[in-house]
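Of the protein chains in this complex, one is absent; all others appear in place.
So, subunit A:
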């Protein structure tokens, strides 16, 4: 269906892909994976015919069903390929859902009767019929994502190109989108190419993987292409650790493989605190239980709605707290109120002062907040200027910000414009700027959007180091895997109230919806991530506990988690998605 033939993509002086070749059959779901900033968005736009304005150039051939479409602009082939960008709400043109769906058909001059039929079909296909009269600005993120999908699907393309469809969504909404993708691929027969960082959500539905390691090559294969790469999802890393032959596609497969030979892995010693395992464990010369932030009866209002009800919270030094909850539970409002950016009622005490009542520069030295929308904090023309500005704002020594940035995402070009950086690089820059002030309380709102696995791990390491130095860190996130790696303590919010507040291990393993994949596989072992496990007595490199051939059976290729996914009957395994 799709064939790349000697495709070369360059942006400015950088070569993103040199002479790449790949082949995709009709109905395949292809996962485009790679580090932050490697060029996944640019490659998708090349396939979609949307390179104008990005500064990218492409040569070679992109064959869609035999026809070379590389030079054909997107507007002339909306009936062949559909592209949905990273933030779907920005692509909306009209005011209502139904007119938005019909917009594409109107622009292509489709006859009114056909338009009506196609819009109704798409509403049914994506299950958004009850949204048809709604205004677009009243939709939730998950609904907006599905409407954006629908707006492209009405043109009945044969290839769908999606850029990070689930990164901003909470697990429930992400599940809806993944389910829709599965329906489109399996029932409708669309070919889908998805670029995504949250690989763990998609491994259950993906047939092929295109991996861009960053050196200009494209590796095309099954899920085992990701094995050993920095971007490997948790199940792939577990397979490597346990010595399994193939990479399991979802939690169910992994569990069956694990249960057949549970001695392959064991839990790394028992700890009371995660800080003991961090590579940067400085001797704690601060009072361990010193309270950095205390909130009593905190109430936050937006307009007439109360979004946070009488909340009590204490943040201790050296502790990393993860704030979880579905969209609209009040996480962002709570964080902004704690930073003093939103007016609040009730008592808030950070080192003796209330951040809302003191001037901004002083509040920043007490509480630093990295908001969701990071673009609003960047205003200089080069990264170096931005870093220098960050040093001045924080009153820190010159070079502090730059060194923090290099620790998070190494190799960012100092002369680049901040808006030209990828999402992950931009986030790292803002994080470095905010951390340079050296505040004792650090709050982050959804920082892992757009970051790949190594960048996420670097972020977690930076946060743990900051905590070990005596700060209290709070991360609001949907990303269960990051929460599993970073958290000492998990607080769950629902409707503005604290529902759960306890040690990370017990909260995350105790909840069905919030358990990370590894925890579900190695139940009842109390492990949250692959880093919590070590190779057990029965697990020697190369040994494959066979199934169903009995324990110890050495049968390469007979493993349950076959590397070629088409040989495996994939049922509607929802376990792969975060449920």
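Methods note: a residue touches a chain if its C-beta (ideal position, glycine included) is under 8 Å from a C-beta of that chain, and two chains touch if they have at least 3 such contacts; residues count from 1.
Heads up, the rule we're going with is that contacts and distances are computed from a predicted model.
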Quiz item: Which of the following names does UniProt give to the chain that is not shown: "Cytochrome c-type biogenesis protein CycK", "Energy-coupling factor transporter transmembrane protein EcfT", "Stage V sporulation protein AC" or "Peptide/nickel transport system permease protein"?
Solution: "Energy-coupling factor transporter transmembrane protein EcfT"
Self-check item: Sole contact to the chain not displayed, among A:92, A:210, A:244 or A:258
Solution: A:92
Quiz item: Just one of A:181, A:378 or A:459 touches the chain that is missing; which is it?
Solution: A:378
Quiz prompt | Touch with the omitted chain, as defined above, among A:57, A:75 or A:268 | solution = A:75
Self-check item: Touching residues (missing chain, whole complex) on subunit A
Solution: 48, 50, 53, 73-76, 78-79, 82-85, 87, 90-95, 98-99, 102-112, 115-116, 119, 133, 135, 137-138, 148, 151-152, 155, 336, 339, 341, 359-361, 363-365, 368-369, 371, 373, 375-379, 390, 393-394, 419, 433-434, 437
